[in-house]
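Shown here is a partial selection of chains from the complex, left in place.
Order of writing sets the chain letters: A and B. Residues in each chain are counted from 1.
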Amino acid sequence: MAENLAERFAQTRRQTEWLCEPLETEDYVVQAMPDASPTRWHLAHTTWFFETFVLSRWQPNYRPVSDAYQVLFNSYYNSIGEQFPRAHRGLLTRPTVKEVFEYRHTVDGRMCELLGAATDEELSRVVELGLQHEQQHQELMLTDLKYLLSCNPLLPVYRQSGRRSRLSVEQFRWLKFGGGLTSIGSDGDGFTFDNERPRHQVYLAPFVLADRLVTAGEFLEFIADGGYERPELWLSLGWASKQDLLWQAPLYWRKRGDTWHEFTLGGERVVDLDEPVTHVSYFEAEAFARWSAARLPTEAEWEHAVTGLPIAGSFVEGGALHPAADKSPAPGGLRQAFGEVWQWTQSPYTPYPGYRPPSGALGEYNGKFMCNQYVLRGGSCATPRGHVRATYRNFFPPDARWQFSGIRLARDA
Amino acid sequence: MAENLAERFAQTRRQTEWLCEPLETEDYVVQAMPDASPTRWHLAHTTWFFETFVLSRWQPNYRPVSDAYQVLFNSYYNSIGEQFPRAHRGLLTRPTVKEVFEYRHTVDGRMCELLGAATDEELSRVVELGLQHEQQHQELMLTDLKYLLSCNPLLPVYRQSGRRSRLSVEQFRWLKFGGGLTSIGSDGDGFTFDNERPRHQVYLAPFVLADRLVTAGEFLEFIADGGYERPELWLSLGWASKQDLLWQAPLYWRKRGDTWHEFTLGGERVVDLDEPVTHVSYFEAEAFARWSAARLPTEAEWEHAVTGLPIAGSFVEGGALHPAADKSPAPGGLRQAFGEVWQWTQSPYTPYPGYRPPSGALGEYNGKFMCNQYVLRGGSCATPRGHVRATYRNFFPPDARWQFSGIRLARDA
């Protein structure tokens, strides 16, 4: 098992660097908004994670590569020590990008040595957590970068991507689920985050789910019908956000003449009406659902419905870096469950009954963020394949739009 | 029934004015923070409610007392029309307090006429809603006023209240509940708000609840143990609020020399260690629970546990305007369930499965606020007796402290 882990370690770390290939040195440095981080910081922080939680613990007399990095690249672990302020990550121009890569490679070397030797189960578990953590940052690197590039009037291209087919998507269908007493969450063997545990019983009333995601074309109808001008469709806080932030369409959409364009990691292009709408906030998703005389699913409904489906979708390795239209013929079962856009649920992010955060600093990973956020499910076109599963809980504040977040509709049966 | 309703109408309206008796004209005018409203505004807004939702609908050719009041005293009903901005309510010095009372009395007169005649069921239902609404504002009048008076270095007294007994409260006990599939919410005959409906099934794991509320003395131990200095006890957002707002103790507590004092509606006095702690935010309640190796109850657990208990407590009519220590001898059942302090639950304020807001403007009463707020249960010493019940859901953002909000502990069984 240790060899397997060493291999997966190397593969995951390489994957992170592969995402950096299209970048210029300048692109690594800037923090375009407080929620986002410079690529340079992601590269260093994921390395710091292994240094802090693995090497410092399992390598006898381990000396960190740099004392300063211990502070600079700690994200939010108060138990570990002081942190450089999050909103100022973009002020740092040193260590340089080159030095950050050297830091990565030094730590990778030491990790290889460690993982080459016999490993115990606890070590494997923490390394696994570190790899999952790195995969989360792989996705953030892309979404943070997309936001950064979109601020530049030159609209730089990250990676060119291919063309789309000319078929249209079909009208969506409602799929029925009977509800009743069921279980969600994980107690199983494979890796899961603490927030997915423990598996527990919930009671569900019967419900229906749309068999596919909401498309850009459907969202355009909402806009055309005054969706952004009618307060009765919105939550009170949502309407306030919309007014303050001047939302008129999903993030990255811009009207040029009569045509909506959107900025993608492949540059700006005309909005494809068949693709899933993305970069919408919870507030927009919720308002769209109300306008549709529907609602968003709860996370329990969603999990119940997708359990057993294969984990297939665009995912980051596909290289499109944009959600794909589903043009397969209907009827079928639930489609686009994974790997296109994160699907907002109506469930606030709360601890499961019986939830216990891990002891020690790793207990700060999830639990302390369980307030004023909503759960998203399913993974996106920027998520590494194999990173998500039916029980996976992502979470963001209801006004966040820079993730690949989209909409699936639900209704009471 | 109509006569009964007319009588209850008169009684509730009188009760509002009774709360104003200790006030100077100046006290009616000021808005001490954006969340609070001037007393003058509460008096006018509750009147506007009856004018808008009852008289305009059931009195043929009704002409409003003033067109300007239609805008000035609309709180947040977009379907009704424009609203004077909430944060500017304190800029209005006209209509004067005297004119506002005249407005009330004119509307009261017309309501009496209307309710004196035969009434239909729909009218009764809306009047009932208006009375419940007025009771909610009675409590807000007191909490807003308390906040206002506390800003004045002269520390004015609203109403003197009596002395306390010298007995001490006993150590709290854990009460066990078996859980299982149960129902919460209301489908019954009596008045309930839309957010309490529909009654629906939930599954509860076994749990325990403390038999009484957390006391000021217990909270002081939390402070003494560095509770406000240890980030590991807090939610991440809670810690940020604490740092930004410089919280070191509950709202209204002030250390003079070595002794903690608190501002009450009866003036400033030494903190009574036996009384329930109050004016704490969700964040403080949650941190206190973690420090106690416990947690807050969910709203379903709370409702399940109190169902069937008598609705007894301090309530506003008692005149103490401060929660009372429970010095009854143990053991007994669950105590202080109602009418002392609103009890924070760990449940975000969300729609119940199958929830439908009423149609029309009254649909704006509850549903649109279901985001980034937490449910509180049980009513307080500022709540009118008879206003709360086991299914009643109050809600405030997690950093709100100016309500009479307190803590009951829970644990997994």
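Keep in mind that, in the parts below, a contact is a pair of C-beta atoms (placed from the backbone, for glycine too) under 8 Å apart; a residue touches a chain by one contact, two chains touch by 3 or more.
It should be emphasised that the depicted structure is a prediction, and the values quoted were computed from it without experimental measurement.
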item	value
Complete complex - number of sequence copies, 2 represented	4
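As a working rule, only the chains that are shown with their structure count from here on.
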item	value
Relative orientation of copies chain A and chain B, as a Cα rotation angle in degrees, nearest 5	180
Distance between chain centroids, defined by C-alpha means - chain A, chain B (Å)	38
Complex interface listing, chain A residues touching chain B	76, 78-79, 181, 200-203, 205, 231-232, 234-238, 283, 346-348, 350-351, 353-354, 364, 368-372, 398, 412
